[in-house]
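The structure that follows is given in the form of structure tokens.
Complex shown without one protein chain; remaining protein chains in place.
For reference, chains read A, B and C in written order, and residue numbers begin at 1 within each chain.
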Amino acid sequence: MLPYIGCIILFLIGIYAILTKRNIIKIAIGFCLLEYAVNLFFALIGYKKGSLAPIYTQINQQRNFVDPIPQALVLTAIVIGLGTTALLLSVAIRLHEKYKTFDIKEIKRLKE
Amino acid sequence: MKGMTVIVKTITKLLCGLIFLYGIYIIAHGHLTPGGGFAGGVIIAASFILLILAFGSEEFKEQMGYLYSSIFESVGGLLFLLIALFGLLLGISFFYNFLPKGKLFMLFSSGIIPLCNLAIGIKVGAGLFAIFLAIAASRFIIKE
Amino acid sequence: MIELYILLIVAIGAGIVAVEIKDLLASAISLGVVGFSVAIMFILVQAPDLAIVQIVVEVLTVIIFVGVILKTTHIDTTWTKEKEIRDYLAKGIFAFFAIFFLTFSLLAFKELPGFGKPIMKIASHYLIKGFEEIKAANQVAAVILDFRGYDTLGEATVLFTSVIGVLTILRKIGKTK
Partner (left out) sequence: MNYLPLFTALPLLGAFLTPLLSKIFEKIGDIISTIITTLLLILSIYSTFLLPIFGNIYVYEIGKWSLSPIPLGIIFAFDSLSLLMVLAINLLSFACAIYSVRYLDGYTGRWKFWTLFLLMVAGLNGIAITGDLFNLFVFTEISAISSYALVAFGVEKEDLEASFKYQVIGEIGGLTILLAIALIYAKTSTLNMADIANTLTNENKGILFWFIVSLLTFGFLIKSALFPFHFWLPDAHSQAPAPISAMLSGIFIKILGIYSLSRLVFNIFGLNRSNAPHYFDILIVLGILSIIIAGFIALRQTNYKRLLAYSTISQVGYIFVGLGIGNFWGVVGALALLFAHALGKGLLFLTAGSVEKTSGTLNIEELCTSQKRLPFYGVIYTLGALSLAGVPPFLGFFPKLFLILGAIKEKMLGVGIVLGIFSVLTLAYLLKITNKVFTNKKEGEKVGVPISTIFSFLLLIGLIFILGVFYFNYLYPNLIEKAGEAIMRGIDYAKLVLMR
């Protein structure tokens, strides 16, 4: 139970960065934190007390393994996170090139 | 991006090949030990990234980098997709594991998994190298 | 599992530093601290595959962040001592949301199976079939490339998409007219 709450706190820090910060890089960092929080939460779900990583070895034929599915899903989620971060940062570079600032308050040409 | 000192350059020369080999090992043993196509692909990309960071991007021909990475990425993706489609061509099912499974703990075992790892490794390595080139290394925005 | 709690505290602390510090370069490096503590936590919960991928991805993420910051600027110009009303408003909304979310999730987590006791309805079948039918030693590889290979095709495609997307966005000229 406690580790889950830690993940939620990390998640909230990410949300905090996205909602209150005005710097684009800070917003991107907030996204990374969000991704880590969700990935960690997912990985924790699969953990089973006193079990081993789900890999058979020639020496140890024990079959008490943790859940392999969350690991496979988190692997996918990490890659997706990397892709979105890269795309966000490339937009950030272009915005800085055009506006010479990372402040989202000054990047406001589209109005209601 | 400028190159680094001579110490870094020398150590990079020694390490770079080893890192590349380690990436290949991780890909090839993906179905036996932790790792696999994705981790190995990133490590292979990292060996190239180390080269550029140490020696600087002036000596590196960027356009060739984009060309090769884009070709390898498409080839990796196509390879993976064709492995998946081959099961459909056989009339069995999409993503059917059509190869003989072999013996446990052998390098050539578990059917299509090593092949898929290889395809993903090529694709991921090339793709991440292209991202690095575009975002971090090149001094200019891509011309087109 | 005391290590897990210590690492969680480290990650949360580094996360706060990454969000609040003025220098963007320091911020990116603190993000690296969070990423590496997440990687070590993956090892602690018996997920070596994830740990390897998390470490290499984290290295790459930090390199990209540092590259972007070096190309542009490393000073957060929005970081000021005096705050506007709008900032307090945003913080107030966030605090309200955070309390609501935390209580809701606390109540909800009580109904989950406890930490360290997963149900493993399908996973137990996977572990047997992966060993006997696919003959893969690494069960995670068996899951991502055989049982759920189609997801991995999607994952590889996501990366492909973002590479093409990055190349698209970094074009010098978009319209010729």
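Side notes on the structure shown:
Just so we're on the same page, a residue touches a chain if its C-beta (ideal position, glycine included) is under 8 Å from a C-beta of that chain, and two chains touch if they have at least 3 such contacts.
Computed from a prediction, not measured in an experiment: that's the story for all the values here.
Taking every chain of the complex into account, the absent chain touches A, B, C.
Residue A:F41 is the one among A:Y16, A:F41 or A:Y56 that touches the chain missing from this view.
With the whole complex as reference, residues 11, 15, 18, 24, 27, 31, 34-35, 38, 41-42, 45, 69-70, 73, 76-77, 80, 83-84, 87-88, 91-92, 94-95, 98-99, 107-110, 112 of subunit A touch the missing chain. The omitted chain makes contact with subunit B at the following residues, 67, 70-71, 73-75, 77-78, 81, 84-85, 87-88, 92-97, 144.
For subunit C, the residues touching the absent chain in the complete assembly are 104-105, 107-113, 118-123, 125-126, 129, 146-151, 153-155, 157-158, 160-162, 164-169, 171, 173-177.
Keep in mind that, in the parts below, only the chains that are shown with their structure count from here on.
Here the chain pair with the top count of touching C-beta pairs is A-C. The distance from the centre of subunit A to the centre of subunit B, each centre being the mean of the chain's C-alpha atoms, comes to 23 Å.
For the pair subunit B and subunit C, the distance between C-alpha centroids works out to 22 Å. Spacing of subunit A relative to subunit C, judged by their CA centroids, is 2 angstrom.
Touching two or more other chains at once are residues 53, 55-56, 75, 79, 82, 86, 89-90, 93-94 of subunit A. Multi-chain contact residues of subunit B, defined as those touching 2 or more other chains: 33-34, 38, 104-105, 124, 128, 131, 134-135, 141. For subunit A in complex with subunit C, the touching residues are 1-10, 12-17, 19-23, 25-26, 28-30, 32-33, 36, 39-40, 43-49, 51-57, 63, 65-69, 71-76, 78-87, 89-94, 96, 101-103, 105.
Across the complex, subunit B meets subunit A through its residues 33-34, 38, 104-105, 124, 128, 131, 134-135, 141. Every residue of subunit A that touches subunit B in the complex is listed here, in rising order: 53, 55-56, 58, 75, 79, 82, 86, 89-90, 93-94, 97.
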